[in-house]
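Before any comments, here is the structure.
In this view, the complex is presented without one of its protein chains, the others remaining in place.
Our next item is chain A:
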Amino acid sequence: MFGLIKTWKALEAKGIMGINRRNADYVLKYNKRSLYPIVDDKIITKQRAIDAGIHVPELYGIIETEKEIDKLNEIIGEHNDFVIKPAQGAGGDGITVIADRFEGRYKTVSGKIVTHEELEHQISSILTGLYSLGGHRDRALIEYRVTPDQIFKSISYEGVPDIRIIVLMGYPVMAMLRLPTRQSNGKANLHQGAIGVGVDLATGITLRGTWLNNKIVKHPDTNNAVDGVQLPNWDGFMKLAAGCYELCGLGYIGVDMVLDQDKGPLILELNARPGLNIQIANDCGLVHRTHAVEARLEELKKKGVKDSVEERVRFSQQLFGHVHPAES
């Protein structure tokens, strides 16, 4: 009992955010329920992003009804690789990634050959709501297939690593690189076994990471050190994430981005209830940082001005960046 109280105090001192605090002070306070569809439906997110001039994987087409499945060929056109996704899927379910064509058929990333009819059946399943939460009717989107930048080759296992930045009222607060592992089956979801690696907000250099609630230094599959890697185009990521506030209107979000080898930073999706393990990855609590941002907002409100995206990024980088990893 006494040990627990000590743990509590220590966590509190480090500013670690718990689920109750996240929900009460941030999610409920800053995220209006009516805006949730913007982040829950990947098609709406994408269209908003396109309208706002924010980079997303190019949308090849949307299929809404069974009849429109006939247009699949037209939508794919000359593209050799593409991704089929349910608009409201969760946890990466129902996603088919086609890497190449093979004699009139398609080849998935894992090397499996599928026919055109099988693809059509897959889309039909998506439309009936097989992958959407609660089984609602859904839409299928066909989009550009992201090729991860070579930089991740050494510290990643299969799949597409993505970058998650927590953004409070447009101010980036904390960042993490998520690396799929053998255990997560190539998915970049932390509770499925992916690794989270902290990223310095100012420099874009990776810190140490977390795997299944533990702190780690090396990738369990590749055995390469995960820290000290310089992510390219880091300021681009920061601006992209900060701009997402204007995009969706939600005050507390997790922005998931990828680094495409040709197109640079792209927004994948937004999350209105971002997880808390990012704190372990960065070895740092969220509370102190969010309080600093809230103080800044208060100060600006008194002056009656608002920060631009660049100013917000600069503010966050100055205050939260340049962390010195603890000597091990």
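Note that in this section a contact is a pair of C-beta atoms (placed from the backbone, for glycine too) under 8 Å apart; a residue touches a chain by one contact, two chains touch by 3 or more; residues count from 1.
Criterion: contacts and distances are computed from a predicted model.
**Q** Using the UniProt record as the reference, specify the protein name of the hidden chain from among "Nitrite reductase (NADH) small subunit", "Inactive transglutaminase fused to 7 transmembrane helices", "Ferredoxin-like protein" or "DNA-binding transcriptional regulator YhcF (GntR family)".
**A** Per the UniProt record, that chain is "Inactive transglutaminase fused to 7 transmembrane helices".
**Q** Return the single residue from A:T7, A:N73, A:T115 or A:Q261 that touches the missing chain.
**A** Here the residue in touch with the unshown chain is A:T7.
**Q** Of A:V173, A:I280, A:V293 or A:V313, which one is in contact with the hidden chain?
**A** Considering all chains, including the one not shown, the answer is A:I280.
**Q** Which residue from A:N20, A:S34, A:T65 or A:S110 sits in contact with the chain not drawn here?
**A** A:N20
**Q** Just name the one of A:K29, A:K112 or A:R182 that touches the chain not displayed here.
**A** A:K29
**Q** Would you mind spotting which of A:D93, A:E158 or A:D307 touches the chain that isn't drawn?
**A** From the options A:D93, A:E158 or A:D307, the contact with the absent chain belongs to A:D93.
**Q** State which residues belonging to chain A touch the missing partner chain.
**A** 4, 7-8, 10-12, 14, 16, 18-21, 24-25, 29, 90-91, 93, 125, 128-130, 133, 135, 191-192, 210, 213-215, 279-280, 283, 285, 326
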